[in-house]
Every structure is written in structure tokens, then in C-alpha cells.
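On to chain A.
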Amino acid sequence: MTEFTHIPWLSILIFLPLAGALLCLVLWRREELCRWLALAVSWGVFVLTAGLFAAFRAGGSGWLLYEDHAWIERLGVRYILGLDGMSLLLVLLSGFLMLVAVLVSWRVRRHTGFFFALLLLMEAGILGVFLALDLVLFYLFWELMLIPMFFLIGVWGHERRIYAAIKFFLFTLAGSLLMLLAIIGLHLLHTAAGGAPSFALDNLRGLELSPSLEAWLYAAFLLAFLVKVPLVPVHTWLPDAHTEAPTAGSVILAGLLLKTGVYGLLRFGFPLFPNAAAASLPWLALLALIGIFHAAWIAYLQPDAKRLVAYSSVAHMGFVVLGLAAWNQTAVEGSILQMVNHGLTTGALFALVGMIDERAHTRRIDELGGLWGKVPRLSFFFLFFSLASLGLPGLNNFAGEILILIGAFQTNPVWGATAFAGVVFAAAYMLRLVQGVLWGAARGALFWPDLEPREGAVLVVLALLVLWLGLYPAPFLAPLREPVADLLNVLPQGGLP
Partner candidate 1 sequence: MSAGLLFLILAFPLLGALGNLLLGELLLRRVRAAVAVAAVAASALTCLLLWPLAAGEGTRATLFTWLESGTFQVSVDILFDPLSASMTLMVTLVSTLIHLYAAGYMEDEVDTTRFFVLLNLFVFAMLCIVLADNLLLLFLGWEGVGFCSYALIGFWYAEEKNAAAGRKAFLVTRVGDVFFGIALLWLFALCGTLSISAINAQASLLGSGTLLALTLLLLGGACGKSAQLPLMTWLPDAMAGPTPVSALIHAATMVTAGVYLLCRLFPLVSLSPTGMMAIAAVGALSALYAASCALAQREIKRVLAFSTMSQVGFMMLAVGAGAVSAAMFHLFTHAFFKALLFMAAGCVIHLTGGENDITRMGGLRKQSPFVFWLFLAGALCLAGAPLTGGFFSKDEILLADFARATLFYRGIWLLGTCTALLTAIYTFRLVYMVFAGEPRSHFHGHALPGPMRWTLPPLALLALGGGLLNLPPLYGGKEHLHQFLGPLAGTRIHASHAVEWALAVLAVALFFLGWALVHWRHRRAAPEPVGALPAFLLSGWRADRLVERGILRPFQVLAGWCWQWGDGRLIDGTLEGAGRLCLSGGERLRRLATGRLSTYLTALAWGLVVMLGYFAWRIL
Partner candidate 2 sequence: MIVPMSHILAFSAALFVMGLACVLAQRNLIMILIGVEIMLNAVGLTLVGASALWQKVDGQIFVIFLMAMTSAEVSISLAMVVYLRRRKGTLEADAFDGMKG
């Protein structure tokens, strides 16, 4: 076992896609090669993450893997990576969804090499975010995710791509620059308090801060993370970005980028500023509840299928944040599980909408209809993932939601009861989508090809995972138990309402 842990797995995990991205850039003229290279690299990363998951599926408290090297000595910046049960799950999700993203963008024809290079670059960034434990390193990866996404939306997106890309960029950048200021502030305060210059999470934790200062620094972190989640009222970049992004971009945005916000809160926001965080929980719950309803109502009216799914993302992330705000074992485990669930179902729905778009050349619900008669297999999966998304018991979203709701009800019955009412609206918008796309008379007599093997394989695997997580989520909950229990001790007791 020691042999095993001596290999720097985490660095390999980050640098493998980075190397792949560089190779893709070098070989950009040979598109076919780039495509297979991207597939091979993302497959390799997935195998690696799956292997890590298999090795550490029992979980345990503390770091399962840890790497610490000096980097910029003068400022005390270190290269620290760590893997615990929480990041293990998200790293696994990243590895898997990236593979899905590469597979669904098999038909990208413009600048293929650059496209896959950006995809792999983003994978490196996302994995880095989930693993970094030094604030400067974290910030570096945090911005590294942003830039490839900006280009993915701006270059390969749909009609209003420039608007969406700039909006996405400005929203996230505004948040993350404030976070950078807070990071530097924290560093300076730490040094002023007599500590050796450092940006490491472990060193900066437990710093004595005056309440108002803590609140301001926390607010800066919170804003950066909440924009990414996104929580109402800073969510409006998401519908535009999701709708205009290419399919792979939407899959990654919904499946992974949104998760970095919640992860950041759990890993950095809460432990660094426990008092301010405890005070903020009821407000987070309030915003989450508003988000659940607000987004669901808006989703109901959307004419564009992709936009509808995008708004449903906002509603689902409301549930996740509600679980955080409830702050007990069941709810937080539910939140993290729900992030995985949401990544799978929403990713699958975006992939499906993309597949429909490739065939119908429209995403407008009133222009689609009767797909069940035309492409029954695709329609079957569409229905399946829609049901998962609206929280049908036995499928994955229900497992996460019920944990969140049970936990939220224990913390505050009103939260749990109100959030439960949200499921009616989830059903309302999802069924409207299904109704508009699958049922009704078939429009247009053109023959459409049903799923091709590549698409079918992706969807079957996703569907099996959805069932697995819905019926037997225990293997995915097991590694969370101890990290979440440790995390819960971080906040002062009695900070809860």
C-alpha cells in the first residue's frame, strides 16, 4: 500500500490532461488524431479516477492522498494537493463526465484540435480545483477553468455566443477577483499575526479575525462561489451560457463547473471563516428556497429546450445549497451526492438536447414534437432522464433530494416542507418539456437516424449509473461519511437557527 501511495497520483491526474492539451495544440492540423488523443487521455484520466475510487471506496477521515512541495518560496506559496472522500467523489465525476463530453463532441468540425485541447485544459483545471489545498494554487486552477470555457462558448457556441461568453466571463471574473483580494488579505493578516508567509489552507485556518473583517473576507469568497453555483440572484449568466455553449460545454458547465462553487464553499469558505459561515447559513437557505421556486417557474415558460434544462439546473442547485445550509450529516451528504446526481442527469439531458438539435436543427419546444414515433430509443432515454430529473423515486435525483429534505426538515421544518413543494414545479416543467418534445403528432416527414452506437453507449452507461445511484447509493455515500462528519465540526455549534 505504501508503494501505491508513493506515486504522485494526484499530480499525474492533473498533468495528464495538461500534456494531452499541449499535444493537441501541437498536432492541431491532424484533426482525427486529436480526437482520438482526447478520447485516450480522458479515458486514461477516467480509469485513474475510477481506480482511486476503487482503492479508497471505504473512505476514512483525513487525507487519503497528499502531496506537498515548495513552489514559490519567497511568498510561501506551496504546491499542495490532497484527496479526501468528498473530492474523491467529485474527481470521479469529473473523470467520467469529461469522457462523456469528449464523446458527445465527436462531430465538432471547426478547429477540432483546439476544441479538444481546450476541453483537456479545462479538465486539468477542474481536477486541480478539486485537489488544490493552497489558496494560490486553487486560484490558479479556478481561473484555468474559466478561460477554456470562455473560448468554448465564444467560438463553438450558438447564435448569441459572444454575449453569453462575455456575460459568463464577467460574472465569474467579478466574483473571483474579489476572492483573490480576500486571499491576499488573508495572507497578509496571517503574516501580520506573526505567522510564516503561507497560503496553505491548513495554516490559514484558525486565524483570529475580528468579526467584521471575517464577514467581509467571507463575503468575497462567498460571492465567488455563489456565482459559480449559481444561486439566485447571481444566476443569470447560467441560462445564457448553457444555452449558447456547444453540447460538451453545457455538459461540463452543468456537470462540473457548478460543482466547484459548492466544493469551494465546503473546502475553503466554511473552514476559513467558521463564524461568518455559521451566521450566513439561514440566508443561504432563504436564497436556495427562492432559487428553487424562481428557477422552476421560469423554466416552465422557456421556449427553448436547452434553456429549460439550464433553468432546471438552477433549481436543482438550490436543493444542493439548501442541503449545505441545513448543515447536518444527512443533508450535507445528500448535497454532495446530489451534485453527482445532478451532473449525471443534467449532463445527459444536455447531451440529448444536443443530439436532437443535430437532427432537427432546432431546440424550440413548439417546433419539436412527436419524437417518440420518429426516434424511439432516443426518446426513451429522454423520458428516462427527464424522470430522473423530476425526482422519480428509484432514480438518482430522488436519493439525493430525499437526503437533503430529511436533513433540512430536521434543521428547520419550514425549509424541508417548502422545498418539498418545489418538486411539483419540477414535475411541471419537466413534463412540459417531455410533452413538447416527445408527444404529440410528429412534425415533418423527414427520416431521422435513431441513436448511433457511440451515442447509445454513452446514454446506456449514464442510465445504468442513474439507476445505481437511485437504488443503491451506499458505495457513493460511504467515502463521504467521515469527511462530512469532520466538516460538521468546523462550524461553531449554536450558530444554527
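Keep in mind that, in the parts below, contacts are C-beta pairs under 8 Å (C-beta built on N, C-alpha and C of every residue); 3 or more make two chains touch, one makes a residue touch a chain; residues count from 1.
Basis for inclusion: all candidates are chains of the complex that A comes from, given by their letters.
Computed from a predicted model, the values in this text were never measured in an experiment.
With chain A as reference and 1 or 2 as options, the touching candidate in the complex turns out to be 1. Looking at the complex, you find that chain A touches candidate 1 at residues 233-236, 239, 294, 297-298, 300-301, 328-330, 333-334, 370, 372-373, 383, 387, 392-394, 399, 402-403, 405-407, 409-410, 413, 416-417, 420-421, 423-424, 427-428, 431-432, 435, 438-442, 471-474, 477, 481.
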